[in-house]
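Read the structure below first, then the notes.
The complex appears here minus one protein chain, its other protein chains still in place.
Labels run A, B and C following the written order; every chain starts at residue 1.
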Amino acid sequence: MSERIGIGMLGYAFMGKAHSLAWRDVPAVGPATLPQPRLVTLWGRQAARLEEARARYGWERAAASWEAVVDDPDIAILDNAAPNHLHVEPTLRAAKLGKHLFCEKPLAPTAAEAHRVWQAAENAGVLHMCLFNYRFMPAIREAKRRIEAGELGDILHYRSRFLISSSLSETRTKAWRDDKAAAGSGALGDLGSHHIDLCRYLAGEPRRVGAMTRLAVPADRSGQRIETDDAIVAIAELANGALATLEASRIAGGHLVTSDVEIDGTKGSLSFSMQRLNELRLAGRDGGFRTIPVERPEDPFYGYWYPAGHPIGWAQSFTHQAIHMLEAVAGHHKIAPLGATFEDGYRCAEVTDAILRAADSGRTETVSYRDR
Amino acid sequence: MSERIGIGMLGYAFMGKAHSLAWRDVPAVGPATLPQPRLVTLWGRQAARLEEARARYGWERAAASWEAVVDDPDIAILDNAAPNHLHVEPTLRAAKLGKHLFCEKPLAPTAAEAHRVWQAAENAGVLHMCLFNYRFMPAIREAKRRIEAGELGDILHYRSRFLISSSLSETRTKAWRDDKAAAGSGALGDLGSHHIDLCRYLAGEPRRVGAMTRLAVPADRSGQRIETDDAIVAIAELANGALATLEASRIAGGHLVTSDVEIDGTKGSLSFSMQRLNELRLAGRDGGFRTIPVERPEDPFYGYWYPAGHPIGWAQSFTHQAIHMLEAVAGHHKIAPLGATFEDGYRCAEVTDAILRAADSGRTETVSYRDR
Amino acid sequence: MSERIGIGMLGYAFMGKAHSLAWRDVPAVGPATLPQPRLVTLWGRQAARLEEARARYGWERAAASWEAVVDDPDIAILDNAAPNHLHVEPTLRAAKLGKHLFCEKPLAPTAAEAHRVWQAAENAGVLHMCLFNYRFMPAIREAKRRIEAGELGDILHYRSRFLISSSLSETRTKAWRDDKAAAGSGALGDLGSHHIDLCRYLAGEPRRVGAMTRLAVPADRSGQRIETDDAIVAIAELANGALATLEASRIAGGHLVTSDVEIDGTKGSLSFSMQRLNELRLAGRDGGFRTIPVERPEDPFYGYWYPAGHPIGWAQSFTHQAIHMLEAVAGHHKIAPLGATFEDGYRCAEVTDAILRAADSGRTETVSYRDR
Partner (left out) sequence: MSERIGIGMLGYAFMGKAHSLAWRDVPAVGPATLPQPRLVTLWGRQAARLEEARARYGWERAAASWEAVVDDPDIAILDNAAPNHLHVEPTLRAAKLGKHLFCEKPLAPTAAEAHRVWQAAENAGVLHMCLFNYRFMPAIREAKRRIEAGELGDILHYRSRFLISSSLSETRTKAWRDDKAAAGSGALGDLGSHHIDLCRYLAGEPRRVGAMTRLAVPADRSGQRIETDDAIVAIAELANGALATLEASRIAGGHLVTSDVEIDGTKGSLSFSMQRLNELRLAGRDGGFRTIPVERPEDPFYGYWYPAGHPIGWAQSFTHQAIHMLEAVAGHHKIAPLGATFEDGYRCAEVTDAILRAADSGRTETVSYRDR
């Protein structure tokens, strides 16, 4: 086995768990030639939970501050799985120290800050990856491959919806995501960013957007004021002329989680549902959708796992993501175009900002991207 | 059997066929107490095809002009199944003569004209029904019943899409629907009106809309200019505060016909797909969708037909519609709220107009309804 | 329009209604060159209901006995839609009189009697059609076409299940189908015969069968003894070596009606569900099922109806069947191989008999067919 690459991670909760398990799986399933990850330092806010997570997931040490993680000379990659408001500062500091950057989405609360983070990473010359993990599901990779091979022809239409019902819970208590200052936006930032990235990745770059929002449940059960919207609907025109609709709702009463993406082109259409992530649905001009199973050894991601026909889960996309990062560190390939870079994280933030402006202004807003 | 009600019909093509078969089925499957339809006069533009249709469908006579149908003293109901541009004038004339009105959607090319038709019908004191036949599918009736019973709680979200691929056909030749003057609008008027009516019927009245359109195929294969859009995406806010998205596309490459409607409320969600019209999908707060078969004898519409479990087709909704009209003529009930009246036809036109204005202006447009 | 062909029909209930509506639709949707049906005489057991049905469905006269229908010189086709125990005798009498025969399945309660009916029809030189209406659904015709074109390769496996829950009804009262003498068999004869015919039509001729039955509900709610089985499971080997399973159950608690057929071959598989009769599901060796919509004008059956994308219902298969019979009478084609003849009705009875013998004997039974 080759040299090991030190990882430091911020966050031990939902994302921290998914990331930890991914790093742990890399030696077991990744390519034999891959440099192996070394789980060096973990940081989180509550000491007891931090120590428990450290021990459970196998990190060598717990750090007393996020700065201690970033500054640790043993780490080559900063894995930022902390809550959203901690994405910017630690990432900037790590860039300055020459660490490679592996950061959860959204990259930053605003496009301006996202731009700053991206530029810092570029200027530091480090690798940077923004974790839009949908790209690392076999069905999405298969979708990308087929679109690039021209199976859909010219892309004409993108639609997505992300529907949950959490805001309707009778036991709801106000959280950071309900606070405008902390969360920035509501359903859009919380749910929609994966779909914005998939729109850019698979269909095209939004250039004009319109939107409406809804705050249906303005207080939690103890009467605390909720400030962020529960639902947003947006329409867009893409750079290639395609139209798009994006919906994100936390007030879809009958939906546990529905995260669906559909694309129409001149030669066919495709459809993907995150709840059935081992399937890609594809139709040609004859109008019959085919359910393509992607749990096949010849699939570049599924191939890490088992013989054909054994569905993988959502979490396995994080393993693929970790392998991709380590391969990039080893120089086997670049982060892009398969993975999302901080430029993608920044561009996604521009779209988010424009959608929120449009919801405010009641008019179509242009999305302007800075090239660097 | 009771007295017979004379029908005169304009149009012998697609809609004329569906309507004829519906009237023919009424005696065989309708309630025993129903007055029976008498298929008196039929009009259409081409004499040879008119005579063939007359004989095939069993109309007593063919008329040389649409005026001759309207004026025929033997008819009590004018069934207007003619092309869209012939909806207004014959209907106005029939109203003046005191005929009951049974008119295909859209009621008129603009809201102003639709308003005039509605008012004429009201002033004449005749029955008027605008044929939004989706309302007469058992699954939609079941959806309405469950929404009214509160199963979905407060309605928070409506979404629909109508996707076909006709504009991408390699054999496309310009038709009246591609001409702005003749068709008024593109994909929206052609496809979207059923979904606008369902939004109003099941979810709520649109009060603000935003939209974008696309003309992707600007010429037919012989180079003739296409003027109307191929696709439209719209967002809306309903009077009850709910959000909505509406999409209509004739450039959805992989879709033969997809006509889907979904509604979310505080207590659950529902989903309907026209291609599986014998099924209603419903989910409560526990997030599992149940596929409810509606081909059951206890269903008020399906009950006209067969024992449980024998799917009916799209065309049978027209039979239900014809029965509904005859029952209204017999005084058993009013057209509304189960059926759509010309007021509904008018209100649908206001929404259509506002969506087109919004697509033009690039801003949110208000939908204003006149109460009479 | 050409000459008219006189029809006499036995039975006015479920099947009588479906047949009547089919005959009534023929002039409206059938080929222009087709001889038209004339609905001459109808017979049924209860006078009041008979007269109501006659008037509703448009039969010229009601007959006092089934013999009067058969003997009526104005009829050229006997449509036997009577209860099962009246399939044999009237059909034999009509054959002797040179009437063409259009008889509901099952042709007869035993293979021996079915053989007699078939031979009588053959000897009389009349046309004979046994009404396995699934063959007249567009999806089944499409399945047949693709199998014959070799898309599935060699057929290796057939499986079907017909599941309802009627025997579990709390309001169940003993009916003729619960009486061994009247019904012959239980779930198999009641439900399974369509699937036996489809096995023969699409996959191959059964030559060896094994079976087990279950009588789970031995009495109705008033304590009357139920004699026929509620469920049967059978396995078979076909003449081409393929294996098969057939299940029929009236005690499938959660099933309103499920009638599914699946076929596997060396090159692919197909799947059909009667509840979604406008869809055929097909997979090639790459293992992804495609849902093929069959509501397209180019389909030979659907083509009678509407533009693409308007699902038809179960009942429309009877219209296709009626058209097929009239075309055969007009000499446009033979009943077979598209339609089932009495030979098919007989062969189906041999399979049924062998399955019942196998359930009794607890061993594999051979199916012997007489060639004439």
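In this text, contacts are C-beta pairs under 8 Å (C-beta built on N, C-alpha and C of every residue); 3 or more make two chains touch, one makes a residue touch a chain.
Predicted model, so just to flag it, every value in this text is computed and none were measured.
Peer 1: If the hidden chain were put back, which of C:L127, C:V233, C:V261 or C:A354 would touch it?
Peer 2: The one listed residue touching the chain not shown is C:V233.
Peer 1: Among C:K105, C:R159 or C:H195, exactly one should touch the missing chain; which is it?
Peer 2: C:R159
Peer 1: Consider the whole complex, including the chain that is not shown, and state which of A:T110, A:N278, A:Q321 or A:T341 touches that chain.
Peer 2: The single option touching the absent chain is A:N278.
Peer 1: Check the options C:G268, C:G309 or C:G339 and report the residue that touches the missing chain.
Peer 2: C:G268
Peer 1: Pick out which of C:A28, C:L256, C:A308 or C:A330 touches the chain that's been left out of the picture.
Peer 2: Candidates C:A28, C:L256, C:A308 or C:A330; residue touching the omitted chain: C:L256.
Peer 1: Please identify, in ascending order, the residues of chain C that touch the omitted chain?
Peer 2: That gives, for chain C, the contact residues 152-153, 156-157, 159, 161, 163, 165, 168, 208, 210-214, 216, 231-237, 241-245, 247, 249, 251-257, 264-270, 282-289, 362-364.
Peer 1: Touching the absent chain: which residues on chain B qualify?
Peer 2: 286-293
Peer 1: Name, in rising order, the residues on chain A that touch the hidden chain in the full complex.
Peer 2: Touching the chain left out of view, chain A contributes residues 1, 14, 17-18, 20-21, 24-25, 27-29, 32, 52, 55-58, 164, 256-257, 274-278, 293, 295-296, 305-316.
Simple rule for what comes next: only the chains that are shown with their structure count from here on.
Peer 1: Name the chain with the Cα centroid closest to the overall protein Cα centroid.
Peer 2: Chain nearest the centroid of all protein C-alpha atoms: B.
Peer 1: Just the number, please: Cα centre separation of chain A and chain C in whole Å.
Peer 2: Chain A and chain C have C-alpha centres separated by 54 Å.
Peer 1: With chain centres defined as C-alpha means, what is the inter-centre distance between chain B and chain C in Å?
Peer 2: Taking the average C-alpha coordinate of chain B and of chain C, the gap between them is 36 Å.
Peer 1: At what distance in angstrom does the C-alpha mean of chain B lie from that of chain A?
Peer 2: 42
Peer 1: Could you pull out the residues of chain C that touch at least 2 other chains?
Peer 2: 293
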